[in-house]
Structure formats: structure tokens, C-alpha cells
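Below is one structure. I have some questions about it.
Here the complex is missing a single protein chain, while all its other protein chains stay put.
The block that comes next holds subunit A.
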Amino acid sequence: MRGFRGFRRRKDERKTPVIPSTREDLKVSIYRDLEKNHRVMKDLFERCYDVNFRIFRIGKEIEAEIIYVDNMAHIDEINTHILTPLMRKSCSRPEEVEEFLREELPAVYVKPVETFDECARLVSSGEPVLFIDGWRRALNLGLRQLEKRAVSDPEGEPVIRGPKEGFIESAQTNTALLRRRIQSPQLKLEEMRLGRYTQTRVIIAYMEGIVNESVLDEVKRRLERIDVDAVLESGVIEELIEDNPYSPFPQIHFTERVDAVCADLLSGRVAIITDGTPDVLVAPVSFPAFLQATEDYYLRSIYATAVRWLRYLLFFFSLVAPSFYVATISFHPEAVPTEQLFTFASSRERIPLPTIVETVLMELAFEAVREAGLRLPKLVGSAVTIVGALIIGEAAVTAGIVSAPVVIVVALTGIASFTIPRYSLGFAMRVLRFPLLLISGAFGMVGFSLSLIALVIHLASLRSFGMPYLSPIAPFRPKQMKDVFWRTFWWKMGTRPIQSTNIHRQAPDQKPGPERGGEH
């Protein structure tokens, strides 16, 4: 048996490096002797100044030890509800202690622990562990208290209308926020731990009976595959589970809006909550969903549709405007209306740089200003923006380095790119703009259109957890177009966008009107 085990371990070692927290030699049961236990634990948490070992006597008789981490355990609770009663209690036999603990200890969550690796994990996660001399078990006291900020406005995705409450870094708080909105036992929250060292708590949230089971299984499978040192943010998970890692397009949403995640869950999507970050992942998603803002669903349908169209237009604009300008101006000037070309030509006079260089320079300058404004403290940030705008907008034109139309095109492109509701898609556009620009500058309209065709082919071939990225446009599903080109009235939103067995989301015939339960 021993030999066989050893063999297996070697094989495992070859495959994956040893993971300290699940070391085989720690999968040892706790000893009866407190002294021994103390030595093992002390050894494990050697040179960890923050881990406290408090040895005391229960009723001045039995030795016990509580191990906890500063600032992660609830010290007050430990003092008043664990240490004080235990020390005052007079009992000489371990059984009495157990009875006392079970029946009189005012802690919600007391769980026996059998092995050292479990103990180590619990202590690391901030939960105090109690060892009692003569016991082959330790007790996990659920008295964890972590520092966390208050639930606040999701700064990345503000809305005018709608809840102003966003996720925070604590997964527990986040699941509570979800549970508060979906008060149904069908909201399932499955926990798993990822990251060899970080042991990050990851929670898979979905609505049982609504979620597409095969997608759920796929999400779970992909998450289980993850075997990395650290999962510090949901971005790590996103990159490890997406379908096409080389694509510039995001295939998984992230959001810090509670209401958005709830809506996604109720549509049959799966959410992945990662402890330590307010950004929750949502999958599967399709391309049109990246242009749907949360607020669309709270505004009246007609406004939402109008705004959505504006967004589609500007989205396209943000990708192609500079390239289109360069391709037409420097390759096909005959295609520009005469008077217009004349104006362009006037501003192009005395500009030493070719249009393509001019445009790339301005785009780079714009990206620089944007990046600088983003990274700098708010006070300095606005100064940078002002200087940047002045230099780019005014001085460069007056000095005859770039022409005015280029400034306009770049500025419009920049503004257009800010209208994309999802940050990750906006990034894809920013990244794709440059190759498209260079190709247009080298091959004119031919290069431009071929690039766009290539882009569409790529989009059509992408998938997000098995769902075609362009759905419901391609493959065309007319029934689901209700949320693509227009945001249908809520009373018409009969079906869910994700294929599932439970497709109907509301009773039919919800259309309001005076005859519908008005006065009488």
C-alpha cells in the first residue's frame, strides 16, 4: 500500500508541482496530544507573525489552544463567547467540554476538523481553530471577520435610472446581494476554491430550472481544469476559461452591477463570483449583448431602442472612422463630394505628413491622453486632459502638423468609443482600430473592406461556451431579435435569450391598457 502510494505521488509530482496546502503529509489526523498538535501547527505557521497561538486552560483543568490570525478573526467574539466561558467553566473530562461546546457555546458555526491540512486552510482563511488536549479533533469556530468596504455605487458602470449598488470585494457580501434580489431556493450558489496558494473562493451562481444545463456543466468543467498558483482577479479566470484566447473580442462579460447579474441569471446565464474582486463574470454571452447597457431595460422601450441605435452607429464609427477617412482621402479622393473634398484639400495644404501618418499620430496622442488621464490621480488627470486637448486640438492644427479634419475624426472616434457600454468591447475596438488604420493606409478601400470582412468572419466563427458569438443574428433566430435591434416592451419579452428547457419567462398577454384592471 505504502509503495503504491509513493509511486502515485511521484507520478503526480512529475505532472504537477507539489501544492503546499494540500501536501500529502499534512493529510494526517490530529493527535490526541495537544503538545504534538501545537508543534505541528507552529511548524506550519513558522515565521508568520500574524498567526497567534493562545494556550489556555478550560476550567483550569484541560489544556486548550486557539489559533487565529490577527484582524481576520473576530477577537471580541472569541474573548466574550469562547475564551471567557471556557475558562470559567469547571469541567475535568473532555466529554463535558464537548457537551458544553455543543450546547452552550453561542457561536453559529462550530464544525469539527479532522486533519491538519484542513486546519491550516481554515486558519489561513481567517477562521479561528480550537484544539483541546485529549481530542483527536479540532474545532473550527466560524468567527471570521474580514475588512471590507461598504456596498457602493458601481463606479465603472453608473446609471441614471436603476439601482446604485455594486458588488464589492467580498464574495459573501456579493452572494448576499444576489440572494436579496432573487429570493428563491432555485438560486444556486456553488462554491469552489481556485489557486494553489490563494485558495480563492469562487462561486458559481445560476438559476436551477432556467440555466442551460450543458452550459452549466461546461462552465464547471472549465473551472475545474484551472490549476494555477493564484487567482487574484476574475480576469485570470476569464482568460483561463474562454473559448478563443487569441481573439481580441471578449467572450465573457464582467460586471459589477448586481441587477445586471440578476438579469443574466434569470436569462439562463451562469455567473462566476470571485472572492476579492467586485467584477463578476457572466457567460455565455453573444456580441450584441456587449452593446446592451443595463439601463436599457429600465428606460422606456422607445428611448432605449433609440439610444441603442445611436450606440450601434457610434460603435461602428469608433472602429472604422479613421480608417475610412484615410482610405477615402488618400486613395479615393474622387469618391468624396467635390465641395467636401475641396474643404479637406484646403486643410491638407502645407501639412508635411501623409494622411495615414497624421492619423496614426493623432490616434496615438489621443490614446496617450486617455491612458494618462486614467492612471493619474483625479486632480492631475484633469490637468493632463486639458493640456492634451489644447495641444492636440488647437496647437497641432495651428502649427500645421496635422489637419483639422483629422482632429475631428479622431475626436469623434474617441467620443464614439466611450459610448460602448461594455469596457471590454471598447478595448477590442481600440486595439483593432490601429491594424485597420495601417491596412487602410497601405491598401486603401480594398484593404479596408477586406479587413472588415475578415473581422466579420472571425466574429461569426467565435463561440462563447458553445453559443455562437453573433447569435441571434447569425445563426438567425428571429424570435430572439427582440433584444437586438430594438428593446422590446417588457410585456412582449416572452422568452429567454438563452436556449433552455424553461423558455417562457412570463405569462402571455401582459400588455397593459385601460381595460386591463384599470378602474374596476
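Simple rule for what comes next: contacts are C-beta pairs under 8 Å (C-beta built on N, C-alpha and C of every residue); 3 or more make two chains touch, one makes a residue touch a chain; residues count from 1.
Keep in mind that, in the parts below, contacts and distances are computed from a predicted model.
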Task: Record-based protein name (UniProt) of the chain missing from this complex, from "VWFA domain-containing protein", "Spore germination protein KC", "Nitrite/sulfite reductase" or "ABC transporter substrate-binding protein" - done: "Spore germination protein KC"
Task: Contacting the left-out chain in the complete assembly, out of A:176, A:395 or A:442 - done: A:442
TODO: Quick one: say which of A:230, A:345 or A:395 touches the chain that got left out.
DONE: A:345
Task: Candidate in contact with the missing chain, chosen from A:255, A:355, A:413 or A:471 - done: A:355
Open item on the list: For a quick check of understanding: of A:131, A:167, A:206 or A:331, which residue touches the chain that isn't displayed?
Closed with: A:331
TODO: Name, in rising order, the residues on subunit A that touch the hidden chain in the full complex.
DONE: 329-331, 333-334, 338-339, 341-351, 354-356, 400, 438-439, 441-444
